[in-house]
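The other protein chains are all here in position, but one chain of the complex has been omitted.
Note that the chains take the letters A, B and C in the order they are written out, and that residue 1 is the start of every chain.
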Amino acid sequence: MFLIDCPWCGPRQQTEFHCQGEAHIARPKDPDALSDEEWANYVFNRTNPKGVHFERWVHNHGCRRWFNVARDTVTDRILAIYRMGEKRPKVKS
Amino acid sequence: MAKSTQAAAHSPLANRIGPDGNPVALTERAHLGKINLRGDAGDKAFLDGVARAAGVAPPVKANTVATAGTTAILWLGPDEWLVVTPAGGQGAMESSLTTALAGQHVSIVDVTDARTTIRISGPRARDTVAKACPLDLHPREFAAGQCAQTLLAKTDVLIHQVGDTPAYDLYVLCSFSRYLWDWLADSAKEFA
Amino acid sequence: MSKYSIFSLARNALSYHEDWQRAWRSPDPKPEYDIIVIGGGGHGLGTAYYLAKEFGYKNVALLEKGWLGGGNTGRNTTIVRSNYLWDESAALYEHALKLWEGLSQELNFNVMFSQRGVMNLAHNLHDWRELNRRVHAIRLNGIDSEILTAAQVKKEAPIFNVSPDSRYPIMGASIQRRGGTARHDAVAWGYARAADARGVDIIQNCEVTGLTIRNGKIEGVETTRGAIRAKRVGVVVAGHSSVLADMAGFRMPVESNPLQALVSDPIKPVLDCVVMSSAVHVYVSQSDKGELVIGAGSDLHVSYSQRGSFDIVEGIMGALCELVPMVSRLKMMRQWGGIVDVTPDRSPIIGKTPIDGLFVNCGWGTGGFKATPGSAHVFAATLAKGEPHRLAEPFALDRFHSGRLIDEAGAAAVAH
Partner (left out) sequence: MTQKNRLAEGGRIDRAKPVSFRFDGASYSGFEGDTLASALLANNVHLVSRSFKYHRPRGILTAGAEEPNALVQLRQGARTEPNMRAPQIELFGGLVAESQNRWPSLEFDIGAINNRLSRLIPSGFYYKTFMWPASLWMTYERVIRNAAGLGRGPTEPDPDRYDHRNAWCDVLVAGAGPAGLMAALAAGRSGARVIVADEQSEMGGSLLSDTGEIDGKPPAEWVADALAELAAMPEVTVLPRTTVAGYYDHNFLTMLERVADHLPQPPQNTPRERFWQVRAKQVVLATGAIERPLTFIDNDRPGVMLAGAVRSYANRYAVLPGRKVVVFTNNDSAYHTAIDLAGAGAHVAIVDLRKAPRGAVIDAARAAGIEILDNHAITAVHGAKRVTGISVRNLDESGRGVTGPTRSMACDLVAMSGGWNPTVHLFSQSRGKLRFDDALAAFVPDKSFAAERSVGACKGSMQLAECLKDGALAGAAAARDAGFEAKKVPAIPKVASGTEGAMLPVWVVPSGQKLGRGGKHFIDFQNDVTAADLHLAHREGYVSVEHLKRYTTTGMGTDQGKTSNVTALAILAELQQAPIPAVGTTTFRPPYTPVTFGAIAGRNIGPFMDPARLTAMHDWHVAHGAKFEDVGQWKRPWYYPKGNESMHDAVNREVLATRSSVGMLDASTLGKIDIQGPDSARFLDMIYTNAWSKLPVGACRYGLMLREDGMVFDDGVTTRIAENRFLMTTTTGGAARVLGWLEEWLQTEWPEMKVYCTSVTEQWATIAINGPYARHVLGALTDDDKLGPKDFPFMTMREMTVAGAPARVYRISFTGELAFEVNVPRRHGHAVWEAVWQAGQKFGITPYGTETMHVLRAEKGFIIVGQDTDGTVTPMDLGLDWIVARKKGDFIGRRSFARPDTSREDRKQLVGLLTEDPHAVLTEGAQIVQETRPRPPMKMIGYVTSAYHSPVAGRSIALALVARGRDRIGDTLWVPRLDGGQPIKVTVTEPVFYDKEGVRARG
């Protein structure tokens, strides 16, 4: 069970949060302009890396805020936590 | 018939009797006025407006409570607060907030009836709660005047420490409140 | 391959078991193969076996980065059933179940396939409706399935609490009597031995680190034991599918999540069938050694660490002790996790990739053990012919473009 440092509330147990999958997947501005394949890429495809993963968590039993986490999916170490809208930080696993 | 007379009010825990003292007491603080308030904490106009209406600005520090007289404003999130008034005070609070914040992008919602409040106090209150609350309740980490939204026995609660004995006010959705009350009473049995 | 039997066992006993052969060789990789299968789980090993046995391929390599069966094959709760909702799934899993039914004999390796019945509990009207939908569909697909009342559940699994006062009362259940369990490790070993006997090179401790692709065509693989050439490559690496796809330069609709399981200490038999409850995320059976084998729900985050978060175990324990009060004093002896490759529709992906000659078989998620022989068989056919096997066709990767999903998740299914 992870200890997650909510950017608003501070460190809390993982049970208070929900992982919402990969971060930085922007919704296409003009979906109609996309091929079926490109649309599927947005809706379904994920990088799912073995290593650093940028993902979104929500503090759903706390402040209800979404935020981003960079985590190494091999060690499960959290490398960075940053708010929505902030740039993807440079992190090393 | 019932048309003109004020409808009776029921609290969900009206008939619940809990442990009543040493080392743990449970009581319901029924019908406290509660306004869910959302706005921009970075906007001075908003903070001032709230301060004018409520007598105190909403706390911007996470997990803290600001009080003025009988009003308390509990931090829920970076743009969300719970304004708590004595029972019956919610109407006046709602309208003074609405007036003071007119024209701003805010949300003022009366949620008085959505949750009830369980006061748990006594020397073993902390131990009773800590059995199934993921929060660190040690006085160094969480003391009187602090609040937090968290889980308690699978239930969402807003926990506000109101005294050092310790005493906590647990704000819980009414539909869960009997479950939580029973759970607390059962948890406290060990210390009786 | 020397044959296993009670007689060979007796004969070898006389020589103090000193004359047994290796179950499979440990060859060095050759520079080139006709077909390379990546991944030494049950699906990969089975693929290699069927390539040799059914399709006559003699020059096949199976590459495994660690030890055979060390992935999900070696860490699953071994539930085998074919009672799937959609026609496409039912056909595939029933194909597998039929192969299970003769697998020990076919491989000359007792995989202990135990058709003790698999029960799925219903706790509320919603469950009940879904259960009926499944059972009707399964039966019309010609697969066995029955509905049990709560009283019948009690008869099949007397340790269960069927009191209507329970927080999640048991309304009834479906049961597939041909379903059951199998000895997971034996499946890997049995396929390995049988494939080896037919000439497949099974190469352990050989991790694929890169794919050699030219002009959109696969030409071989790079491994920790050197480069190996092949014009056809099958990727069967479950939780690591995205890693291999990344080597080939494409992305897949797969996420690798932790899924946990645990065993109790061994006790004398108390449970004769497999029982699953999707409402409370518990599934339980008793192994031939006596432990209760218990599966938990999966975490929602990506992880390659073969461990999940403890609250999931805590959660299922409450449910288990409520459903089966007499297990309360038993003990958790060991817990572990696996990396399951989950797709958006909870159905596998079998077939072609954007790279010519590179084929993939993955996305079995929390429930692919039961499919092992079927998956391996249709994938071997696909690799052998270069075109998807009839049963594999609906499971192509491009269904996510067209939208023709096979949504086993949508209908509140349990996937294990």
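Operating definition for what follows: a contact is a pair of C-beta atoms (placed from the backbone, for glycine too) under 8 Å apart; a residue touches a chain by one contact, two chains touch by 3 or more.
Nothing here was measured: the structure is a model prediction, and the numbers come from that model.
Novice: So which shown chains sit in contact with the chain we cannot see?
Specialist: Visible chains that the missing one touches: A, B, C.
Novice: Determine which one of B:A25, B:L47, B:A130 or B:A144 touches the chain that has been left out.
Specialist: Selected residue, touching the omitted chain: B:A130.
Novice: Could you tell which one of B:A25, B:V56, B:A114 or B:A144 touches the chain left off the display?
Specialist: Among B:A25, B:V56, B:A114 or B:A144, only B:A114 touches the chain that is not shown.
Novice: Going by the touch rule given at the top, which residues of subunit B touch the chain that is not shown?
Specialist: Counting only subunit B, the missing chain is touched by 1-12, 31, 36, 38, 79, 105-107, 109-115, 130-134, 136, 138, 140-141, 153-155, 173-176, 178-180, 182-183, 186-187, 189-190, 192.
Novice: Since one chain isn't shown, list which residues of subunit C touch it in the complete complex.
Specialist: 4-6, 8-10, 13, 16-18, 20-26, 66-68, 70, 74, 87, 102, 104-105, 108-110, 112-116, 123-126, 129-137, 139-142, 147, 159, 161, 167-168, 183, 185-186, 189-190, 204, 264-270, 286, 288-290, 307, 309-310, 313-315, 317-322, 325-336, 344, 399, 401-405, 407, 409-412
Novice: Please output the residues of subunit A touching the missing chain, sorted low to high.
Specialist: Within subunit A, the residues touching the omitted chain are 1-3, 13, 18, 20, 26-28, 31-32, 34, 36, 39, 42-43, 56, 58, 60, 64-66, 75-76, 78, 84-85.
Quick note on the criterion: only the chains that are shown with their structure count from here on.
Novice: Between subunit A and subunit B, what is the separation of their C-alpha centroids in Å?
Specialist: 31
Novice: Cα centroid separation between subunit B and subunit C, in whole Å?
Specialist: 49
Novice: Averaged over CA atoms, how far is the centre of subunit A from the centre of subunit C? Could you give it in whole Å?
Specialist: Distance between chain centres, rounded to whole Å: 29 Å.
Novice: Hunt down the residues of subunit C that sit against at least two other chains at once, touch-wise.
Specialist: Residues of subunit C never touch two or more of the other chains.
Novice: List the residues on subunit A that touch subunit B in their complex, please.
Specialist: These residues of subunit A touch subunit B: 8-10, 12-13, 15-16, 61-65.
Novice: Please name which positions on subunit B make contact with subunit A in the complex.
Specialist: 62-63, 76-78, 80, 134-135, 148-151, 156
Novice: Within the complex, which stretch of subunit A touches subunit C?
Specialist: Contacts found on subunit A: 1-2, 14-15, 18-21, 36-37, 39-41, 43-50, 53, 55, 71, 73-76.
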